[in-house]
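Only one protein chain is missing from this complex, and each of the others stays in its spot.
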Amino acid sequence: MNQGHTSCGQEVVEADRVAAFSDGVFAFAITLLVITIHVPGPAELGTKSLLIALGQQWPNYLSYVLSFIQVGQVWANHHTMFTYIKRVNHILIVFNTLLLMNIAVLPFPTALLALYIGTKDQYAAVMVYSGTLAVGGIFYNALWWYASHHSGLLDPKLDPQVVHRVTRRYLLGPILYTLACAFSLFWNGIVSLVLCIFLITFYLLPTVAGRITLLRRE
Amino acid sequence: MNQGHTSCGQEVVEADRVAAFSDGVFAFAITLLVITIHVPGPAELGTKSLLIALGQQWPNYLSYVLSFIQVGQVWANHHTMFTYIKRVNHILIVFNTLLLMNIAVLPFPTALLALYIGTKDQYAAVMVYSGTLAVGGIFYNALWWYASHHSGLLDPKLDPQVVHRVTRRYLLGPILYTLACAFSLFWNGIVSLVLCIFLITFYLLPTVAGRITLLRRE
Amino acid sequence: MNQGHTSCGQEVVEADRVAAFSDGVFAFAITLLVITIHVPGPAELGTKSLLIALGQQWPNYLSYVLSFIQVGQVWANHHTMFTYIKRVNHILIVFNTLLLMNIAVLPFPTALLALYIGTKDQYAAVMVYSGTLAVGGIFYNALWWYASHHSGLLDPKLDPQVVHRVTRRYLLGPILYTLACAFSLFWNGIVSLVLCIFLITFYLLPTVAGRITLLRRE
Partner (left out) sequence: MNQGHTSCGQEVVEADRVAAFSDGVFAFAITLLVITIHVPGPAELGTKSLLIALGQQWPNYLSYVLSFIQVGQVWANHHTMFTYIKRVNHILIVFNTLLLMNIAVLPFPTALLALYIGTKDQYAAVMVYSGTLAVGGIFYNALWWYASHHSGLLDPKLDPQVVHRVTRRYLLGPILYTLACAFSLFWNGIVSLVLCIFLITFYLLPTVAGRITLLRRE
């Protein structure tokens, strides 16, 4: 800013603004998830007490917690990715928009999961939910693949070995979620649901705490 | 900031804050679009399976995707425009507020489109939708026209030829959407809808990828 | 930032963060207003066409536009106020929180207005709406009064004459909206509604465009 507008400085600012806009979408999408939790009205209770009614709608809380952690994780990863990206172009913005669309739509499959866990249509809700996560993973990898293969977008100081390692790890997500989506056809989706729960909570454990540190520019 | 508050520095900060506020409205409006997607409750399904019911509400997904890409595009353009604008005054803020009002209201025509595609009232929903996009295009051009014709608002380092080229390209949007709006009266709005889909997705293609780069201050 | 954390620099940062948080609340509140616009479902239409039904719910659009412009205006003023405020303390944050609460609650009276214009309860909806604007004006003045009377919160470079002039102009809002609120008891609130419309649109006119410029630190 002080040294005038060199084209390089301009583009770093651009990448920062795309990151800031994305951060906004992540923050709103994660906060909007609460509208998927059903508020039972007095008329719905019948002879049940409110505590019982609240307890019976546990799928609401499970879906909420899963999606919240998921968006939080993708935000953290997306955020780290953008510390590597120093320039943006039109195609990268398109891939990023597709990823944000996937994140912003999450309240929809989350609400489906909340409504249909425990019903005969559970498999369909789980299929849509895990399918959305799988597609998100694919968009995420497309974004990173484009950024790392299109010359001049990544920070030139970034070690190619780090890029390689990051690429490999990012690939795991969409593969596992596609698997989960395929599994939703068996046992009314229960295996798929358990796999989603496992995948989402797995990344919260301290044993994978090295993850973000690893991603740091060394 | 370090060199004291010169009136110039102050106004650049002002323009940045207006841009940041606008970015917030864009990010929130794009995320709020998800509330237009209907979540089918178990009672609505009847004998249908959830997958069938979800499939049948494809107009919901189409409207969502169209509006999401549209807001994303307008954000990118608006954002680029504000890299050219170095000072803001009251009238510019008024034009900007009108544009933001148009963006923020988009969930309304989007929900109409989702509900009425395939019904006899399809033409009306398409008319409101394309009309909203046309009005948005007019506000957008008014904002740019005012910024580029009122002395001292644009970055003085900006090449007049670039300003001219940008002005010309911006004009295309409102003209085409007004046309789409007029077409909504024929064939129950189907031509208009196809035109909207074409216009919105067209800008995503790599062939127009030069667009944003072109807009860069050279 | 470069010169270490002097207590002064720290507090400027604090004031900036309170302003940024407030900007966020303004941006979300203004975008959330769209949920007050009713989306007529096919079942509601009966034999009416969608266009007629949309036309008949004009109070929805009027309320939306009024509230949108109002929040936009208060944001612009609030934003200018925070360019004068260089330090924040607990009491100032409390006054600011009260103002934000008033802004964030606006979708509620806006929805009431949309529902009750043209009914026998119109006066009550207008009373709540103008009353909310009046209370907002009071909170706004309390915030400014505290900031300008508590030693050390305003930018010391600010001309006392400017402070005085700003104080006087800010006072007009709550007085006029309190008047509008009182008038809601007569003629089923129609005078009050017209006064609100006049006050809100008045500030958009170019004749008062000097307003923001005047507020600039000279």
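Per-chain numbering from 1; labels A, B and C assigned in written order.
Methods note: contacts are C-beta pairs under 8 Å (C-beta built on N, C-alpha and C of every residue); 3 or more make two chains touch, one makes a residue touch a chain.
The model shown is predicted, which means the values in this text are computed figures rather than measured ones.
Novice: Mind giving the shown chains that are in contact with the missing chain?
Specialist: The chain that is not shown is in contact with A, C.
Novice: Out of A:69, A:179 or A:194, which touches the unshown chain?
Specialist: Residue touching the absent chain, from the options given: A:69.
Novice: Among C:45, C:128, C:142 or C:162, choose the residue that contacts the chain missing from this document, as touch is defined above.
Specialist: In the complete complex, the chain left out is touched by residue C:128.
Novice: Out of C:65, C:91 or C:191, which residue would touch the omitted chain in the full complex?
Specialist: Candidates C:65, C:91 or C:191; residue touching the omitted chain: C:91.
Novice: Out of C:54, C:69 or C:111, which residue would touch the omitted chain in the full complex?
Specialist: Answering carefully, the residue with contact to the hidden chain is C:111.
Novice: Using the touch rule from the top, list residues of chain A that touch the missing partner.
Specialist: 23-24, 26-28, 30-35, 37, 39, 41-42, 45, 49-51, 54, 64-65, 68-69, 72, 75-76, 79, 83, 157, 204, 206, 208-213, 216-217
Novice: So which bits of chain C touch the chain we can't see?
Specialist: Contact residues on chain C toward the absent chain are 5, 7, 10, 14, 17, 20-21, 24-25, 28-29, 32, 35, 89-91, 93-94, 97, 100-101, 104-108, 111-112, 115-116, 119, 121, 124-125, 127-128.
To be clear about the criterion, only the chains that are shown with their structure count from here on.
Novice: Among line, ring, star, complete and other, which one matches the pattern of chain touches?
Specialist: Basically the chains just string along in a line.
Novice: Approximately how many whole Å separate the CA-defined centres of chain A and chain C?
Specialist: 35
Novice: For chain B, which residues are shared contacts with two or more other chains?
Specialist: Answer for chain B, listing residues that touch two or more other chains: 24, 28, 32, 35.
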